[in-house]
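One structure is given below, encoded as C-alpha cells.
In this view, the complex is presented without one of its protein chains, the others remaining in place.
And then chain A:
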Amino acid sequence: MTAVRSDAMGWGFVAPALLWTLAFFVLPFAVMGAMSLATLDGRELVWGLSLSNYAELAERAYLRRAVIVSLEITLTVTALSVLLAYPLAWIIAFRVPPRWQRLALLLAILPFWTSYVVRSYAWLLVLAREGWVNEALLMLGLIAEPVTLANTRLATVTGFVHFFVMLLTLTIYANLVQLSPNYRRAAMDLGASAFQTFRHVILPLTLPGIVTGAFLTFVLCIGDYVTPQILGGNTELTVPQVIMVQLGRRADFPLASALAIVLMGLVTLAYLAGARWLRVDRL
C-alpha cells in the first residue's frame, strides 16, 4: 500500500460516486419512507408520522390479496426456474465439450438481454389464440379448439420462468465449473452412485450459488411491473401493479410509498431466509 499518499486525494476520487448515490438514491429513498407516513387530505399532502397507510394495507382486501398474489407468483417462478435451470447448467458444465461450453452458455442466455417489454410482447405472440402453442396443442389433438393462454397467471409465470431460467443457468453454471472434479472422483471411488454423489457432494457444494441465484430471482420477480401487466391481464394484480394504479389513477403517493416499503420488507424477509447461504459479494 502506498501509505504516503494522502487520504484527501482518495476521498476526492470516491466523492463523485458517493455524492451521486446519496443525492439520487439514499435521499429519494428516505423521502419515500417519509411519504409512506404522510396522508392525503383530499388532494392535499399532509406530512406526519401516521401509520394509516399501513393500516389501510392490512384492512383492504384487494391490497392484502396483491401481496399474496405477488408471493405466490414469485415463489412458483423461483422454484420452477431453479428446477429447470439446474439440469441445463449441469449439462453445459459436464456434458458439453469444454471448447463449446462458453458458446453454449452465451447462446443459452442471449435472449436474457431483451427489454422486459419486448420479451413479454413476444410471449404474447406465442401464447395468442392463433399462436404456436395453440397450434401445436391442436395438432397433437390435446385440445379441440384454441384455448386462452395469454392474460392468465400461467402466461405471467411462463414469461418470468423464461427470463429467470437464463439468469439461474448462468449463476449455477459458474458454481458448477468452480468445483474441483476431484470431489466427484473421490465420491465415486468411495462407491457412491451418481445420484448419491449429486445428493451428498455436488448439491451441498453448489447450494450457496443456488440460493444466491434464487434470491436474485425473488428480488427481480417480485418487483417487476411489466411482465404481469402485459401477460397477466387484469383479473388479479401484483404489488407493483397496485403501486402503479395508486400513482396513475389516484395519485396517492403516500399509499404507493407504503406499498413500496412493504415490497422492500418482503425482499428483506427473503434475504433473511437465505442469509445462511447467501454470498451477496458474488452478485
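Everything that follows uses one rule, which is that a contact is a pair of C-beta atoms (placed from the backbone, for glycine too) under 8 Å apart; a residue touches a chain by one contact, two chains touch by 3 or more; residues count from 1.
Keep this in mind: contacts and distances are computed from a predicted model.
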| item | value |
| --- | --- |
| Name per UniProt, for the chain absent here [options: "ATP synthase subunit c", "Dehydrogenase", "ABC transporter permease" or "FecR family protein"] | "ABC transporter permease" |
| Residue in contact with the excluded chain [from A:62, A:132 or A:183] | A:132 |
| Among A:123, A:160 or A:173, the residue in touch with the chain that has been omitted | A:123 |
| Interface with the unshown chain - residue positions in chain A | 1-3, 5, 7, 9-14, 16-18, 20-21, 24-29, 31-32, 35, 84, 87-88, 91-92, 95-96, 102, 104, 106-108, 110-111, 113-119, 121-126, 128, 130-132, 135, 162, 165-166, 219-220, 222-226, 230, 240, 243, 247, 253, 256-257, 260, 263-264, 267, 280, 283 |
